[in-house]
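Left out: one protein chain. Kept in place: all the others.
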Amino acid sequence: MNGFAAGLWESLVSGSKLIWPQIFLTFAATVMLWPADLFVEKARKHVWAPITMVILALTGALIYLTEPGVGFSDMYKVDGLTKGFQALIVLAAFLAVMLSQKLLDALREQTVEYYALILFSLVGMLTLVGATDLMTVYFSIELMAICIYILVAYLRDQNRGVEAGLKYFLLGAFSSGILLYGMSLVFAAVGGVTTNLAELNRLLPVVPQSSSLLVFSGVLMVLVGLCFKVAAVPFHMWSPDAYEGAPTPITAFMATAPKAAAMGAFLRVFGTGFAGVSSDWMLPLSYVAGASMILGNIAAVRQQTMKRLLAYSSIAHAGYMLLGVLGKGVDNAQAVWLYLLTYLVMNTGAFAVVIILQGKGEGERIDDFRGLAKRRPFLAFAMMMFLLSLAGIPPLVGFFGKFYLFKLAVESGLTTLVVIALVTSAISAFYYLGVVNQMYFKEPADLPEGAEPEVLSTGMTLIVGVTCVLTLVGTLAGPWLVNTMFRITWI
Amino acid sequence: MATMNAVLFFSFLLFAIGCAGMLVRRNALVMLMSAELMLNAANLNLIAFARHSGTVTGQAFALLVMGFAAAEVAVGLALVVALYRRKDTVNADDLNLLKG
Partner (left out) sequence: MTPLWLIPVLPLLGSAFNGFFGKRAGKGVVSAVAVGTVALSFILSLVAFFAMQGAAGHRLEATYYEWMATGGLSVPFGLVVDPLSGTMMLVITGIGALIHLYSVGYMHEDEGYARFFCYLNLFVFFMLMLVMGSSLPLLFVGWEGVGLCSYLLIGFYFETDYAPAAGLKAFLFNRVGDLGVAIGMMALFGMFGTLTVSGILTQAGHLSPEAGWGLLTFATLMLFVGATGKSAQIPLYLWLPDAMAGPTPVSALIHAATMVTSGIYLICRLAPLFSLTPHTLTVIAWVGGATALFAATIGLVQRDIKKVLAYSTVSQLGYMFLGLGSAGYAAGFFHVFTHAWFKALLFLGAGSVIHAMHHEQDLFRMGGLKSKLPITFVTMLLATIAIMGFPPFSGFFSKDEILYLAYLKNPALWAIGVLGACCTSFYMWRLMALAFWGEPRDHHAFEHAHESPWTMTAPLAVLAVGAVFAGFWGIPKAFGGSFAIEGFLAPALTFGQSHGAHAGHHEGPAWLLAGISTTLGIASGAFGWWMYKDGLAKGEALGAKLPGLHVVLLNKYFVDEAVEAYLLRPVRWFGNLMWKLVDVILIDGIGVNLPGALTRVAGDFTALFQTGRVRNYALTMGLGALLLLYVFLK
């Protein structure tokens, strides 16, 4: 064996220690698809949900056990940021799978591919948050996105599903073209020597004046590509449609896991790679953040279906989270992580309630929430807590997350944006309370006996119950959360 | 540097054509091809500048992009086929159920 091959082998072996979670996921999902699926009868495909949950739990354990380090020629790095965001992503996937099982049963759409695709997309997301090279960033984004295109169009017998999938795909391809072109421009600007983030951070501030347009337009295009992934205005147009057309558990998944992954990439790429040229992207990004808060919250007011309402609200939340990117610095990244965690809890809870009421794959209208407090007091109460928490009303967890994020943003001098954030979150109470009004202060619509499809199981009840309790008393765990949060670092 | 500027200009042209295709064409298949054009514009930059600096990073990047582009096309075509089966059309403008 010659020296080069030996070196390569050595680097793979040492690097593979860092990506055990990804290796395990890939292996498990592949075995699930073939040959394991051959031995599962068609009527018993629902067993894949608990198996997937076990796999995810094991992945979580692997993530916990992975030692921090750098590998693959500095293209991938495990540090506090990686592990923290990976944990969030796996948790989001776990909850989404838990939400999926009964709904897919009701729709008679249980297949192994659904779960395997979630796992494959997870491989992309887990890699994305640890990516320290533009190459890794691009490939993991693509891996994540390609799997999700298929999941959005999973209900291929419904026009809405196919339409949502294709729309998301076309726009996604467009944005990935912009992203990659931006990366190539950045690469060109530094003379074609590196795509490594740390190297770029060193080289970008000192490029000659003649190439400064390349730097700026490259950075801007990368910004556009990532903004597309977190659904920030004006690159948000796909998200309400995709959210509405996708199966609801996938909607819940999309609103949390890829968003967390993309936020992680945002923090890493702009916080470490492009930190030196922050004057190039601070202004455009702050426009994007402000526009997301304003448009997301205003557009949500006139929505008729719950999924679209939550889609627009997630656009607004993305705007809030971008405050953390704008603030730069590690503590801001920690605040984003905390925000995502609280958002994950309350958002999953809200989607769980939607799924329980929904049963069939059609979008749940806000009118259908009328008088829910009378029919299903517990569900209505839980939903009220989720919505109020999304609106950021103390003492619910949503307030906790917002509080940290805004406080740090003020310290970073983003006063104008924080004022916009405060004003728009006051507006957001308007539409969240609109739903609460429907549930608590309206008579139930006249439903024929037994016409109301409901997906209820121990699992669903458990999710709603647990997320509701966490939403209610989550802030009491503040000290612990904050301690955990401090471990999110990229140093 | 003059050659490099020519490369940049050419790749920008490719990119612009791709963008225009995305914006202008109604046929989902052609939109797909336009997206590929945008990727190839980037590939051109990557390869040319890698060659210019004498490193392999950019070339490796471009190779892998091609692989991913193939995967993307596979999924895209599948979606277009699904659309064609349901609606007998590949016109992106006929995607009009979801709005607001």
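In order of appearance the chains are A and B, and numbering begins at 1 in each one.
FYI, contacts are C-beta pairs under 8 Å (C-beta built on N, C-alpha and C of every residue); 3 or more make two chains touch, one makes a residue touch a chain.
Bear in mind the structure is a predicted one, so any value in this text is a computation, not a measurement.
S.K.: In the intact complex, which of the depicted chains does the undisplayed chain touch?
M.R.: Checking the complete complex, the chain left out touches A, B.
S.K.: Check each of A:171, A:252, A:269 or A:383 against the chain that is not shown and name the one that touches it.
M.R.: A:171
S.K.: If the hidden chain were put back, which of A:24, A:149, A:235 or A:270 would touch it?
M.R.: Per the contact definition at the top, the residue touching the missing chain is A:235.
S.K.: Can you work out which residue in A:46, A:328, A:365 or A:442 touches the chain that's missing from view?
M.R.: A:442
S.K.: Looking at A:70, A:393 or A:466, which makes contact with the chain not pictured?
M.R.: Residue touching the absent chain, from the options given: A:393.
S.K.: Which chain A residues touch the hidden chain?
M.R.: Residue positions of chain A that touch the missing chain: 166-167, 170-171, 174-175, 178, 216-217, 220-221, 223-224, 228, 233-235, 237-238, 280, 283-284, 287-288, 295, 298-299, 301-302, 331, 334, 381, 388, 393-395, 399-400, 403-404, 406-408, 410-411, 418-419, 422-423, 426, 429-430, 433, 437, 440-443, 475-476, 478-479, 482.
S.K.: When the complex is taken as a whole, what residues of chain B touch the one chain not shown?
M.R.: 19, 22-26, 31, 91-96, 99-100
One rule holds in what follows: only the chains that are shown with their structure count from here on.
S.K.: Can you name the residues of chain A that touch chain B in the complex?
M.R.: 134-135, 138-139, 142, 146, 149-150, 153, 156-157, 159-160, 162-167, 169-170, 173-174, 176-178, 180-181, 183-185, 187-188, 191-195, 214, 240-241, 244-245, 303-304, 308
S.K.: Which residues of chain B touch chain A in their complex?
M.R.: 4, 8, 11, 15, 18-19, 22, 28, 31-32, 35, 37-39, 41-46, 48-53, 55, 57-58, 60-61, 64-65, 68, 71-72, 75-76, 78-80, 82-83, 86-87, 92, 95, 97-100
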